[in-house]
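Below is one structure, written out as structure tokens; the observations come after it.
Only a single protein chain was left out; the remaining protein chains are all shown in position.
Chain IDs A, B and C follow the sequence of writing; residue 1 opens each chain.
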Amino acid sequence: MDQLQHRKLEPMTPNNNHDNLGKHRSMLGIFVVKFFQNKLAVLGLVMLLLIIGSAVFAPLLAPHDPNYQILTARLHEPSAEYPLGADQLGRDLLSRLLYAGQMSLLVGFAAMASATFIGATMGAIAGYFGGIIDSIIMRIVDILFSFPNIFLMITLVALFRPSPFWLIVSFAVLGWMSTARLIRGEMLSLKKREFVLAARTLGISKWRIIFNHIMPNAIGPLIVAATLAVGQFIIAESTLSFLGIGISPPTATWGNMLTAAQNLTIFQTAWWYPLFPGLMIFLTVLSFNFVGDGLRDALDPRVVEK
Amino acid sequence: MGTSIVAQNKPNEKIQHSEKILEVKNLKKYFPIKAGVLQRTKGHIKAVDGIDFFIRKGETFGLVGESGCGKSTAGRTITRLYEPTEGEIFFEGENITSKKERHLFNLRRNMQMVFQDPYSSLNPRKTVGTTLIEPLKVHRMYKTHKECREYAQSILERVGLNPSFINRYPHEFSGGQRQRIGIARSLVLNPKLIVGDEPVSALDVSIQSQVLNLLNDLQDEFDLTYLFIAHDLSVVKHFSDRIGVMYLGNMSEVANKKDLYDEPLHPYTQALLSAVPRSHPREVKKERILLKGDIPSPANPPTGCVFHTRCPFVMDHCKEVTPEMKEVRPNHFVACHLH
Amino acid sequence: MTTYIIRRLLITIPLLIAISIITFALMQFAPGSPAVLDVDPNVPPEAREAQIEAMGLNEPLPVQYARWISGVVTGDFGNSYITKRPVSDMLLERLPNTLILMTAATILAIIIAIPIGIISAVRQYTKTDYAITLVSFAGVAVPNFWIGLMLIMFLSVQFGWFPVGGVQTLNADFNIMDRIHHLFLPALVLATADTAQLTRYTRTSMLEVKNQDYIRTARAKGFKESKVILKHGLRNALLPLITLIAIMLPTLIGGSVVVESVFSWPGLGDLFMTSVNQRDYPVIMIITMLTAVLVVIGNLIADILYAIVDPRIEY
């Protein structure tokens, strides 16, 4: 007791402050672990790989030529020969389904890439520079957002040029706004964060700050938005194709296969025909959404920090 | 570091005659309030509304005040993170008020900042090493990456962190350790002046004292001058040589810490000091001066003396005439009509 | 408040002008000059030229735009190239059907989504929550035209529970039950995506509110959990949803194109598709413009409502 009174706490010396940190894990490691803990995300990823694989390897997997018509096989029931049946022209549905995936995925990814590029650039410019540039870009976004998307898409594609390329261009032109808003918002909030201020006091240049300090922190939300966008563009493509304005037959897409299946006789006798193309769209979009949601949780820096 | 506590009485007299490293004259920073269809400027938040003070080489100047008094804005304007609205800032005799960003490059090296929030002040996507090495490269302090890295590690060690942590990410550290990293970052360029913007207020008491001691040690070792911004009067008193008290964008009083705490002249300083909780249950406090009401909005500050709406000694005069900062005693400046 | 509404209205005007310019420009630049289509192809070329001249189609675009827009503002939407009838008449025939469909879908979405979203949030991390989350994921991902086809195929064609399409039984007299019978499936399909979306937003909003300090205060006051959630949580959670209902509007209008096509529902979306296929430019222009105006008005109402309901917003 007395002894204690005399002893005083020693001042901290730098060397005895070496706390042990936990096991070192990289950002990527944490991300991977968190992503794979999310069951739905993993399920989505597996389904997505299967769907993409089946589209890419369609020529190897398809039992028949997707466009070869066998009159005797019209509306054939699912069987060993035609695993998912045949359509009203006697074409093998499974083969068409696999090839259709190529077009839907191509349009989805290409539209996502271009829309994300436009959106991210516009958003970054608006967010960092602010002022009049920001006002102009954001007014354009407001105006484009006022049109229900599908009306302009239909107008652009139907009245101008119904082709896959033009479809992608229209999607990109009409689909970049939400990404722009997202990135602008990220820029605005990151710009005020103390680590960006610190970078400025260290004399690091404006562009280096944008690309080296701000962007890496905005990349998470961008990846998530891009993943979800692929699904949205696939829905948009199939909707337009279904309405007869997107990709026209004989090129198969999941959407235009359903157009052909929209028929009372088929409804009465061949229920499998309209079922499968729609199911493919549904599962593809669902997978993208599962993966996107998993990415959102895994990339959220707040969860890492706390 | 030895185990004994050396009373490091600072050579106060030497400091008192050393040159001014920083001088601020009539500094103002207004933020526009935008409203309406065309987002036209409808008014201004007068965050800093004309403050004057100077800091001598080697001293610690404490800037204290309650939330919204403009102390942080002042710090950020002095480091030119914000564009000053009016007034002049001199660093080592050179007017840096309106220097363009690219001419500030050398200034950046000499004037660094430590921030409040240990969570938001480090880039979550960068390792400690990248954070420390990048400025060294930008300023071409060393030729090779290896030298940069070694220097960064030595700085880490100096702030009390294990140099092997250089590849770790911020989220792997505790709040106190992060604050040490922030201090390391401010040190790498070997600056002359460090602006600490509430560097210890987010920390637990036991960690706070570690960081304060660290800053104290570094000051001697690296020959630093501090502008220390904080709201905790005990911390400021402990840490500073001279102190400025801010209220609603204005400087009320500037004095040596002893003069300021023993004989506060401005009624606001008196109220502020009397409000500090006692540090021992039997400590006898002077009559507590309770201020009525709240701090007015900086968008619409009172006329005359900004403190007149809450001042216990308010006179008619105070409502109309803004008091000038006067040196009423040697090195004791106060802006109040009572003096 | 009044000044806020006026200010908000003033912001809307340039937006509407921009919308009209874009619509007009789009039609002008579409291949196959729309104007020429309106001219009788059987008349000799010189006469056609004269006709085009007489219609003012050779005048500079700004002049043409000015004429068009002043017509639109005064309610003169021009005539259809195909039917030659006034566009306004065609719209008036179709608009009620679309409005009925949209209203029904909105009501359906709100009465399903909000309670379910709240239950999901209150029971966070339980089986109920997971099930609701999964179903709302599915609702967002499913293409509405396919859901429509499936419902028609199974419920209408195979089981015969619902009519295959149309607003009412052909040539029958007006009968409210018959109308509802016809309305149910299309409204359900139109509501799918928004219900799912709204459920997720309600859940998120409620979860956010659940963690607020004032909820803890309400618990510390001793209130029962139901009172804590329904009185202190709900009102705060529903405030941001007002804006969401405005966000739903474009998807509802857009969705109506598909749903009306699948269910042969004679509304604006159906008219739009017909006009696009026939390149009936005056009709396309007006419908495009009208939908955009609806969205703008929807946003306007949402903003004003929000300002009224939330005491924190002052103007």
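Rule of thumb we're sticking to: a contact is a pair of C-beta atoms (placed from the backbone, for glycine too) under 8 Å apart; a residue touches a chain by one contact, two chains touch by 3 or more.
Keep this in mind: contacts and distances are computed from a predicted model.
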Options "Anti-sigma regulatory factor", "NADH-quinone oxidoreductase subunit K", "Peptide/nickel transport system ATP-binding protein" or "Inner-membrane translocator": UniProt name of the undisplayed chain: "Peptide/nickel transport system ATP-binding protein"
One chain is left out of this view; which of B:E83, B:E283 or B:D316 touches it in the full complex? B:E283
Which residue of B:N190, B:N216 or B:T322 touches the chain not shown here: B:N216
Given B:A275, B:A299, B:V314 or B:V328, the correct residue touching the omitted chain is B:A275
The listed residue (B:S120, B:Q177, B:T225 or B:S252) that touches the chain absent from the view is B:Q177
By the contact definition given up top, give the residues of chain B that touch the hidden chain. 5-10, 66-67, 174-177, 204-210, 212-213, 216, 231-235, 237-239, 261, 271-283, 288, 290-291, 294-295
Interface residues of chain C toward the undisplayed chain are 125, 212-214, 216-224, 232, 235-236, 239, 310-312
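In this text, only the chains that are shown with their structure count from here on.
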Can you name the chain that lies farthest from chain A, using the mean of each chain's Cα atoms as its centre? B
Between chain A and chain B, what is the gap in Å from one C-alpha centre to the other? 46
Using CA atom averages as chain centres, what separation in Å is found between chain B and chain C? 55
Contact residues on chain A for chain C in the complex? 40, 139, 142-143, 145-152, 154-156, 158-161, 231, 235, 238-239, 242-245, 255, 258, 261-262, 264, 267-268, 271, 274-275, 277-278, 281-282, 285-286, 288-290, 293
Enumerate the contact residues on chain A facing chain B in the complex. 8, 10-15, 17-19, 21-22, 24-27, 135, 193-195, 197-206, 208, 212-213, 216-217, 301, 304-305
Sort out for me which residues of chain B touch chain A in the complex. 1, 3, 5, 39, 76, 79, 81, 101, 104-105, 108-109, 111-113, 115-117, 119-126, 134-135, 138-139, 157-162, 165, 167-174, 177, 182, 185-186, 189, 210, 213-214
